[in-house]
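Only a single protein chain was left out; the remaining protein chains are all shown in position.
Lettered A, B and C in written order, each chain numbered from 1.
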Amino acid sequence: MKTPVLVINFKSYRESTGRKAVEISKLAEKISRETGIEIAVAPTSVDIVKVREQVSIPVFAQHADPITPGPYTGRINVENLKDWNIDGIIINHSEYQLRISEIDFLVKAGRANGLETIVCTNNIDVTRAVAEFSPDYIAIEPPELIGGDISVSKARPEVVENSVRIVERIDRNIKVLCGAGVKTGEDVKRAMELGSRGILVASGVVKARNIENAIRDLLKGMGEMDG
Amino acid sequence: MKTPVLVINFKSYRESTGRKAVEISKLAEKISRETGIEIAVAPTSVDIVKVREQVSIPVFAQHADPITPGPYTGRINVENLKDWNIDGIIINHSEYQLRISEIDFLVKAGRANGLETIVCTNNIDVTRAVAEFSPDYIAIEPPELIGGDISVSKARPEVVENSVRIVERIDRNIKVLCGAGVKTGEDVKRAMELGSRGILVASGVVKARNIENAIRDLLKGMGEMDG
Amino acid sequence: MKTPVLVINFKSYRESTGRKAVEISKLAEKISRETGIEIAVAPTSVDIVKVREQVSIPVFAQHADPITPGPYTGRINVENLKDWNIDGIIINHSEYQLRISEIDFLVKAGRANGLETIVCTNNIDVTRAVAEFSPDYIAIEPPELIGGDISVSKARPEVVENSVRIVERIDRNIKVLCGAGVKTGEDVKRAMELGSRGILVASGVVKARNIENAIRDLLKGMGEMDG
Partner (left out) sequence: MKTPVLVINFKSYRESTGRKAVEISKLAEKISRETGIEIAVAPTSVDIVKVREQVSIPVFAQHADPITPGPYTGRINVENLKDWNIDGIIINHSEYQLRISEIDFLVKAGRANGLETIVCTNNIDVTRAVAEFSPDYIAIEPPELIGGDISVSKARPEVVENSVRIVERIDRNIKVLCGAGVKTGEDVKRAMELGSRGILVASGVVKARNIENAIRDLLKGMGEMDG
């Protein structure tokens, strides 16, 4: 992906699964073309191939299992995502936390198969540990900000700043995304100023009354950024 | 599904994921049409929609998560499978065992959404407990037979017989499938004579040198059965 | 245990771990002697041997792992509980739910080692399934009653009645305990009248301002019951 980037996690919401996953993805693609700003989508594993067929923006899996192809029932391996030209994987989301050895496995499997990796972290210390694995992106999701009214960039700007500084010191190639506490274009703008290279958002977009407006509002905060 | 039925679990094998999942499914459909015997396929969640689009034989998910649509990242809900006309769910496979409350949840979610359910069990007592949930199918998979050379129908016919008798006593509508220890058409024939209504098979088909021959050989054992 | 019985789950509360676990257990023993009503305690695995040494009332583990002795780090096997004369095991508590095959394993391991088993269930269907394993006790814990203000015996008496009737039909030897929605001696009395043979309680006792009074109040409802 190029940055700045808006990554939309569809989760398992009724509003963003099935045919709706395809619709929202097409809408995201349209807005991305118009604005020139990168937007990626992360549909469920069931919807992901249909989405992939319909859009050319980056498509991420919400999860993959730390396995190689083999005798595993009900699991998703990275090679199977690559079969359908999926672009990346979200790893260790707060709703699907993984063992440390599994994160290591998946970042390596992503690299080996040409899929980008976004690893989610819940605090500065976990961010530092994950940085040692050199994923492409780290999405910081402090639990105190998830689903709340506090904005990461206004109320706790030091979380973003410190994360960016610490990650840079360990591996300059890792890009930090804000994964919680971002509600408005103003929040996005502030997050970018603090060093974040993009946003990972879910309900703020897919549960919005008007999804298009919600996306456009967030993108405003990315308007004049790097590439 | 109508019975007797051959259910092919694709697991996560390289030989049965990606485009191969579609190919094997088309082959299964062709053989099912020719022989008039029901064959169902269970691809990965990533491949499942592509398979669904290409064949009209029953398509089962290898797993679903015990959740309703909502804020869950990386999970698969039954409604999302229904979105794409998936026919059923394998539940509690020995490689993805579930909590008892989760099995209860998924059998009910299958029923509520019109998906058939196959619950896997590892011994007679677990079979009896699962029968109380009234799934459509129970696939018996004694661990001592999984991946081994012992045939359930020859070496341990009493496992099939007892399971069938016990399940019938609790709920006559549940059909028993043999989920392990079946290698040849001869094994299938014996399993059917002992009261089984079908077979759940994986590597025996998808890792076979000649998949078509492997399927046809197993179907021989179902030749003159009920509907 | 003889019935009626009050089983006190200490959970991991500060108020009921460490030396406090021993104190509460001694208090329970004293009250049990005075009233002639059976009281059992379930301390943490760390505290359990100290409690066992200090009291002769029944002592239950809050959990055991479904393993035989062997190369497992950080796990608790039933044989290890038997080493110290622990009387029983709570299995599948809503805060530590188990796979169906694990419940089967643990009920059998309890029976083989002479430990009584209490299996917790979250609804009628799971109760029916668990009854097929023939544990000594089933503690019904409908999630809508846990931690709430609704009393199982007053607001939803049919939950207790139906559970007792269904369990009896499958195995007359299993005794039903009320595991949620019991706050007062009045609730206990009603639960016993509906067929329950005892109570599984936690915060209602160990977080009470006066633990002795809380226990005595609950026992009032068991006063004139069977043995």
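Here is the rule we use: contacts are C-beta pairs under 8 Å (C-beta built on N, C-alpha and C of every residue); 3 or more make two chains touch, one makes a residue touch a chain.
Treat the numbers as computed from the prediction; the structure is a model and nothing was measured.
When the full complex is examined, the chain removed from view is found to touch A, C.
When the full complex is taken into account, the listed residue touching the unshown chain is A:125, out of A:34, A:53 or A:125.
Which of C:83, C:158 or C:171 touches the hidden chain is settled by the complete complex: it is C:83. Interface note: of C:36, C:69 or C:114, the residue touching the hidden chain in the full complex is C:69. Summarising the interface, subunit C meets the missing chain with residues 9, 11-14, 17-19, 44-50, 61-63, 67, 69-77, 79-81, 83-84, 90, 93-96, 147, 202-203. Taking the complete complex into account, residues 92, 97-101, 103-104, 121-123, 125-126, 128-133 of subunit A touch the chain not shown.
Everything that follows uses one rule, which is that only the chains that are shown with their structure count from here on.
Shared contact partners of subunit B and subunit C are absent.
Each chain gets a centre from the mean of its Cα atoms; the one farthest from the centre of subunit C is A. A separation of 44 Å divides the Cα centre of subunit A from that of subunit C. Looking at subunit B, no residue sits in touch with two or more other chains.
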